[in-house]
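Please read the structure below before turning to the comments.
All protein chains but one are shown at their positions in the complex.
Entry: chain A
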Amino acid sequence: MFTSQMESLATTTLADIDGNLLFDLSPLPLTVLTPACCIARVSDRFLHDWQVSRDQCVGRQLVNFLETYLHPAGSAAVVNLTSTIDDAILTKHASSWRARVLPIFKGAELIAMVLEWQEAPAAPGEGEIVRPGLSTDEAFRILVQAVKDYAIFLLDTKGRIATWNTGAELLKGYRREEIVGKHFSVFYGQDDLAIRKPELELEICLREGRVEDEGWRYKKDGSRFWANVIITAVYKDGVHVGFGKVTRDLTERKTAESRLIAAYEESEKLKSAFLANMSHEIRTPMHGMLSACTLLLDTELSTTQQDIVQVMDESGQVLLQVINDILDYSKLASGSFSITSDIIGITSIISSVVRSAQTTTRSGVHFELFLDPDLPKSVQGDPLRYRQILQNLVSNAAKFTEKGTIRVRASVEFENEESYSILTEVIDTGIGVPEPAAAGLFTPFTQFDATTTKRYKGTGLGLSIAKTLAELMGGKIGYQPNPERHGSIFWFSLRFNKIKNVEQIQDWKQVPGSRDGTASPELQAELAKVASTKSLLLAEDNKINQMVMLRILRSIGFKNFALAANGSEALNLVRAKPAAFDLVLMDINMPILDGYEATTKIRESGIRVPVVAMTAYALKGDKERCLENGMDDYIPKPVDIPYLIKILFKWLVNAKDYRMSAGEELSRLHNIRTQLQPTLETLKLPLPIPTSPPSQIFQLPRHQFTPRLYHLCYLQKYRRHPRWSRRRLYKPQQTQTRT
């Protein structure tokens, strides 16, 4: 078949092709019109598509012909030629046609028009609204005009208002005739006009194609409304002709929003205030209760009773932890938690946290400590918060590890001129975290499954608190499974500023603003009053400086001095009379024993006399050592007299006398000891309360108080209260004699 066609085509030459034949056989539905719009010729395809015969059309006027095929039939009078052709025309077969008109000229004379018909799909529903005579454009115009809830209007390229709809009239209060032609900036307030907002919006709109804004707009009567405005650039045939602007009134929504926000803020404030008030109220009786429990446990109880009280005690401890967590969390959430900048010794904090955790871990668990030798001795940061994060991770590890190791590792991630980034990791061999739960670990009030909540007590707040703290300090915190064996790795990385110089250290140690200007005469007068009764030790090897210092001290009013030409002399003097001096002024660079060593040794002897360093520091590395070696304060050389007066005032007038506080402490502790002796013995507790003679009492560091002992001491306060003593809550001796 195909070959034969090819053959016949091959025999047909170009000259054989008849122009008329070509037209008739064209695959397009075509109609040729005379200049008078009479149908002169149609293609076969036209006859097929329109389902008419040649006789039915050729020779007829186009308008008349089409009229018979229009649906619904309309008068030819209303349908002029162009709109007939342009618009959708429905044949009896319910299809819609469009025609392209090709006028054919011979020279200047129009000899024919060729209509090329294209069948278009009938638009559903359009038949109803787009009636003959109502174009789509017109329909849209009516739609826009009728909309009442939106102000929709056009601007020309300069921003002048070109159209105005009912919505615009209702919303803005202007009538069409008074607003058209005006610039749209009349709707803007002074503030927006000052920053040229209308112009800027048009500029952005031209660049981006559209712009959206929310803000106050003004009505004709001067009242304002909260508007959402969308401006769209309008193009016609690629030429920018203006802007379309749609404005909505969001005043209602805005008011509702601000009411909501106000209500939310109010409730937050109430919550914080409530918690702040409650915190003390809750904790105080909790301590009382726990103290009572501890004491009850120490009395002679039957095994059943012992168990019950044990449960009470443990639950109480957990409850206290929960309360503390929640209070911390609510503080964090309300933003009232502050991060302070102080000197922080990473290594000492880590060791102390591990030390305290060791006492509470199970017997099969042991701790490993890896401290990078590059770790700085001191950095600038918040020691309390650092400790809190670490404590949290470590106690979590201890809680969830039955046996194996808990490894705490700290290393320097990177270091630049100003700061260190320190990575601290807690690696355990505990129960680990199931994969799906890992994502929610740091979310408040989450514990990774309900069964653990029952087995391991807690609020599920710990990690969330740790995370917030880390973030408050500009750091990161995270979790990953232990790659070596079952367990978890919790890590956090914080950036700490380096300590630049000793003045900086001193700035933190001081009352703010202490080193500016002169000491007030009142301060000096106060100091002078006590000066003559105070005894100072001046350790200074340079004779010139000694002379000057003595002169200065005399001029202030001091009369009793001891002099030491080196650290060793100073140490001997202090040791010989541990309570003789009120203050030691200590030079750092001295022969035989320098100021650091001397101070360290003084502290080792348990003597808490205030030591104020004096030096003109220059060497790097020496600087941080000053306060680390147990010195209390620092005066730079050359000594500035007003500043010296302030420091002396602080330690001699303001600060509590170290001997007095130690003496009080001693008598208080002895008191407790006498009363608790039987209890402590039954408990077989180590005795942190000294039995040593008064000269060595200064050795007792406060942190030796175990929580248990703290409760016991706390109870002493209660016991003095008449209500408590009346109830005879604690009478161990009597109890013992009775049983």
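For this structure, a couple of remarks:
FYI, a residue touches a chain if its C-beta (ideal position, glycine included) is under 8 Å from a C-beta of that chain, and two chains touch if they have at least 3 such contacts; residues count from 1.
As a convention for this text, contacts and distances are computed from a predicted model.
The listed choices are "Trafficking protein particle complex subunit", "NADH dehydrogenase [ubiquinone] 1 beta subcomplex subunit 9", "Signal transduction histidine kinase" or "Ribonuclease P protein subunit p14"; the UniProt protein name belonging to the chain that is not shown reads "Signal transduction histidine kinase". Touching the chain that is not shown, out of A:311, A:525 or A:547: A:547 (per the contact rule at the top).
Of the candidate positions A:40, A:641 or A:655, contact with the unshown chain belongs to A:641.
On the side of chain A, the interface with the absent chain consists of residues 541-545, 547-548, 551-552, 555, 587, 589, 615-616, 618-620, 637-639, 641, using the contact rule stated above.
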